[in-house]
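Could you have a look at this structure, given as structure tokens, before my questions?
Taken from a larger complex, these chains appear in their original positions, while the remainder are omitted.
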Amino acid sequence: MDHINIIDFKEGMSVISFYLVKNAEVKIANVSKKKYLDVILTDKTGEVNAKVWGMEEDALDVFKIGKLVKIKAMVKIWNEKPQLTIHKYRIVVSSDNQDIDKFVPTAPGNVNEYYEYIISRIDMMKNRKMSMLVRALLLDKIDDFMIYPAAKSNHHSVRSGLIYHEYRMLKLAEAIKTVYDDIDIDLLNAGIILHDLYKTDEMKISEIGLVTGYTPEGNLLGHISLGVAAIEKKAYELGIEDECVLLLKHMILSHHYYPEYGSPVFPMFLEAEILHHIDMIDARVYDFTDIYRSLDGGEVSEPIFSLDRRRVYKPKMTEDEEN
Amino acid sequence: MDHINIIDFKEGMSVISFYLVKNAEVKIANVSKKKYLDVILTDKTGEVNAKVWGMEEDALDVFKIGKLVKIKAMVKIWNEKPQLTIHKYRIVVSSDNQDIDKFVPTAPGNVNEYYEYIISRIDMMKNRKMSMLVRALLLDKIDDFMIYPAAKSNHHSVRSGLIYHEYRMLKLAEAIKTVYDDIDIDLLNAGIILHDLYKTDEMKISEIGLVTGYTPEGNLLGHISLGVAAIEKKAYELGIEDECVLLLKHMILSHHYYPEYGSPVFPMFLEAEILHHIDMIDARVYDFTDIYRSLDGGEVSEPIFSLDRRRVYKPKMTEDEEN
Amino acid sequence: MDHINIIDFKEGMSVISFYLVKNAEVKIANVSKKKYLDVILTDKTGEVNAKVWGMEEDALDVFKIGKLVKIKAMVKIWNEKPQLTIHKYRIVVSSDNQDIDKFVPTAPGNVNEYYEYIISRIDMMKNRKMSMLVRALLLDKIDDFMIYPAAKSNHHSVRSGLIYHEYRMLKLAEAIKTVYDDIDIDLLNAGIILHDLYKTDEMKISEIGLVTGYTPEGNLLGHISLGVAAIEKKAYELGIEDECVLLLKHMILSHHYYPEYGSPVFPMFLEAEILHHIDMIDARVYDFTDIYRSLDGGEVSEPIFSLDRRRVYKPKMTEDEEN
Amino acid sequence: MDHINIIDFKEGMSVISFYLVKNAEVKIANVSKKKYLDVILTDKTGEVNAKVWGMEEDALDVFKIGKLVKIKAMVKIWNEKPQLTIHKYRIVVSSDNQDIDKFVPTAPGNVNEYYEYIISRIDMMKNRKMSMLVRALLLDKIDDFMIYPAAKSNHHSVRSGLIYHEYRMLKLAEAIKTVYDDIDIDLLNAGIILHDLYKTDEMKISEIGLVTGYTPEGNLLGHISLGVAAIEKKAYELGIEDECVLLLKHMILSHHYYPEYGSPVFPMFLEAEILHHIDMIDARVYDFTDIYRSLDGGEVSEPIFSLDRRRVYKPKMTEDEEN
């Protein structure tokens, strides 16, 4: 039986396939007082709540967070969302030939290609001190950088979302430079590469590359201050004295723009200003196209948290052109 | 004697050249109670205050707003800004061979080329109803559109600033589309062309193409509501019923983003969202590069009104690369 | 057995009567996994949640939204609110002699009388162009206008609430005019009649005249922008060129006063200013007297959503004078 | 020679008439270092700045604040406003037969009539305790109440502006009551009479009845807290225990509505809510009609401080109907 994508679940469907366990907890039923297992399953297309009633002792050994499980289940609709009642389940064995990576929500495209492109931007920087500084900072974090999401629940909150976000921002910077020659593309690229890099120190991720929470450093300082401090330390370590150290610290500091979003200063030079807008555009394109996937043309969404509770409308025009 | 640009005025300079009269008023001296003429002169590089002491009867016939005047004057510095004391002045005659257009602060480049480019974007729209609607709206305003500034005192507040602003935004949209294929470029282009078009009904301009104030319609409704109403009327006139009418009205309505800046709704689809950011980027590039012209590398400006009283820093790096 | 009003339900009551079905959905019990019907019933005095346990196949044919149903049920209190457990139910037949209109929460008074009064205000306008414009706009929407509520859940959210709201505002304008002779009563009346008229395009209503949601136009533009555009189009259609077109558009645009409530401009002339306050007074009188009905004298309410979460106090004095 | 009203001053006019001295100060000229007298003159129609150059020793004996002066002067326009250069001046003597009251900007109508009307509202209150309390509070302040302005520089900032403001609010309450029978008119009237009464303790006025500044009590507590405390003390003094004491204190406390305008609580019952709107309407009618006097039909004003820097538009329609 072929895998049925979570996004395609409909009332009454019978499902036999593999899914990834994102969470699993034992709970006790309200009235009957019996234990049951409350599970969140995920695949590349979304996530779904599932219940194992009349739970057996070994259930938690099968439903391990970050592992695949094979289930037989029925889809019902609860509060307008699909929910699974699981009837059978077992551990996945090697003879199943399942590749867990196919189940983790992951940024599209080839991560290595993104990496190569980012490195090429560093290579082409004319200011060798800046090039050296950015490379050193990036390489210190490179393992995390390759798999980290860009956020806990907003835009790019998928495995390798961070590198994908930066890759697209660099492409966007390159495109914008074709219109505005006044932009210092090297400085802008350096700002893009560093601006969210310290999310790797701010957030904790699970084995499969999804955010599970914030570190104490993330809570007490935030990725912006972590970034400013990291640049200071690395420049000192490398003995770099150059205006770019000041400029890059300012770009990190100002890229959220508004004090209430964490930036104590507004952008004060052109590339810092542009960095903010590029960051916004890439996040918004991600969010809108992501929300469109669950809407029909002409339909209005529920309020969307990551868009400050705005509703989204999917144009029919767009729909038509898609077909 | 060659023309000395206003931006180059220094204390003690003696100036003999032609300038454009932006404003002229008779005033009375504080203590001596004598009349004098208080003038604002402009050329492509900036504007300067000038005084004609011991004013003669015919002075106002010479210093006519929107006309060229030839003066002999001395530069002094007053409150850290240059000021002229005018010793001689006369009307400009045809034998002077002066072209007034060379003195009006004007957007760079060729306005006809911008026009051709804009029309070409309309021509290539696949949705013929949208194409017809946008073309009709543009052509109704085309004479004003070719010469209007985009603002009274902020970004692009020069002759033909409006068409220049829209031209660059279209170029930027084209560049962004190369990165994000999901964008409906026709819809985005239509939004760009219409978004500020009704500034031509909102603001009054002088003969030489600079804003002198707001119309009652501009004050009571603003260019956003004027635009929404104009689309409604034109679609009715042309008998167009198509989703694009709704979408374009929403794009106009939401392009200032925040209620306190005049948008009662936030963008609800991707192209409306992108329109806002493209508008901001083009305005900010204009503002920053404009402010840079009066700063040295490493210098911090006074608070800038059009940037919400932010200060601007001109990087030395940028300076270096310029040289 | 006489009809028991929903507002009078008490714990343990046995109820046999007719009620209007506002909503009905099949749900599945948490633990027993049996289907049941979850219903909202309403009459003129309020609404109540009801459950049909052990639901039969034909239940949904009986509990049709917008239709009357006859039930036998028991009242219990759940989370401090009454809830019905329905034991018997049947379709209402003509021999029941029930008039559905007696069950729909509806504005008090005679809608036709309101209509006559509104038309009389248009008739008496001295400016014939304004009179013609307002009449044409009103008549285009007259069927909806007679039955629409004024809101989804705030003030006047009952059938014909919109016309009732405007009727009372016109009466209030007439009263205020006796004190302030400077007010142009025709202009004010025109503004009152048009100010919320395009809620009929903003909201969708059910068969029985209660709001069920927003239209795409309502979401993307809102009733204010819809109104401004409608005036523009109609004036064009009728060939009306008169200052009143501008004034009426401004009154629509500014009547919510604050940008964060949807008005991009503040009122700029007297009648626009007064329109806002009349709108507020009528809404607040409705809200306070509505909330008073569920309070005893000297009692403080829970936070009220439509009053920005303010609490309401019902004076004992008022109570005393009532008796 | 007839009196020329200040509102009618035009460039070059020669003026011989009586004006009221609102302020007079000796100043020293910037460069010549000579003393001159800087004066503000007023009549019922406005106020004007005036200079006495080559000032004589006795000038300050003539230009006494709050007294009439006879002058011969020339009008010039300075910064778009009229200004007087005074050539001759003298003290006003009894044989001039000038009545100073004709020169003080004063509320229109008959103050005694306002007083009678206000007392009649107190007389008709059914709750005798409330009647007694309001009467006692009013009579304690009656002398000041008859002449105080309602504000320093906003609406009703003229002699007897306070009693005029309350009179019109009572008339407005009476009118509104004809539409909304649920309003307790006695309670509303009591709130109107007390709401601004303690401005007489908050502000200091000059001999001629115009505000000169704030008292320490006004600065440290404000008229709202002064009013709440006064009601508490008077109810105690008179031995009144009745719900109205609480209600009236709440009405005073909440009548500015927003915390940032001085009300720590929002209105919590109907009459407190209505009091706020009546206060706003009367203030706004005053402000708009006042600003209209200096505008032509179709003209837009400068930003108006008392309207939170909004601009005002005077409709041509209104103008037409005036004629």
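As written, the chains take the letters A, B, C and D, and residue 1 is the first residue of each chain.
One rule holds in what follows: contacts are C-beta pairs under 8 Å (C-beta built on N, C-alpha and C of every residue); 3 or more make two chains touch, one makes a residue touch a chain.
Quick caveat, the model's predicted, so the values are computed rather than measured.
K.L.:
All chains are the same sequence, and 4 are placed; what is the full number of copies?
P.N.:
6
The working rule: only the chains that are shown with their structure count from here on.
K.L.:
Name the chain whose C-alpha centroid is most distant from the C-alpha centroid of subunit A.
P.N.:
If we average the C-alpha coordinates per chain, D ends up farthest from subunit A.
K.L.:
Indicate the whole-number Å distance between the mean C-alpha point of subunit B and the mean C-alpha point of subunit C.
P.N.:
Centre separation, subunit B to subunit C: 47 Å.
K.L.:
Return the distance between the CA-based centres of subunit A and subunit C, expressed in whole Å.
P.N.:
Computed from C-alpha means, the inter-chain centre distance equals 44 Å.
K.L.:
For subunit C versus subunit D, what separation do you get between their C-alpha means, in angstrom?
P.N.:
41
K.L.:
Scan subunit B for residues touching two or more other chains and write them down.
P.N.:
216, 219-220, 247, 250, 268
K.L.:
Hey, how would you classify the chain contact layout here, line, ring, star, complete or other?
P.N.:
Topology of the interface graph: other, matching no listed pattern.
K.L.:
Which two-chain combinations touch?
P.N.:
Every pair of chains in contact is listed here: A-B, A-C, B-C, B-D, C-D.
K.L.:
Which residues of subunit D touch subunit C in the complex?
P.N.:
126-127, 168, 171-172, 175-176, 178-180, 182-184, 187, 243-244, 247, 250, 266-271, 273-274, 277, 280-281, 284-285, 288-289, 292, 298, 300, 307-308, 310-318, 321
K.L.:
Along subunit C, where are the residues that touch subunit A in the complex?
P.N.:
28, 30-31, 214, 216, 219-220
K.L.:
Over in the complex, which subunit C residues touch subunit B? Could you list them?
P.N.:
It is residues 216-217, 219-222, 224-225, 228-233, 236-237, 246-247, 249-250, 253, 259-260, 262-265, 268 of subunit C that touch subunit B.
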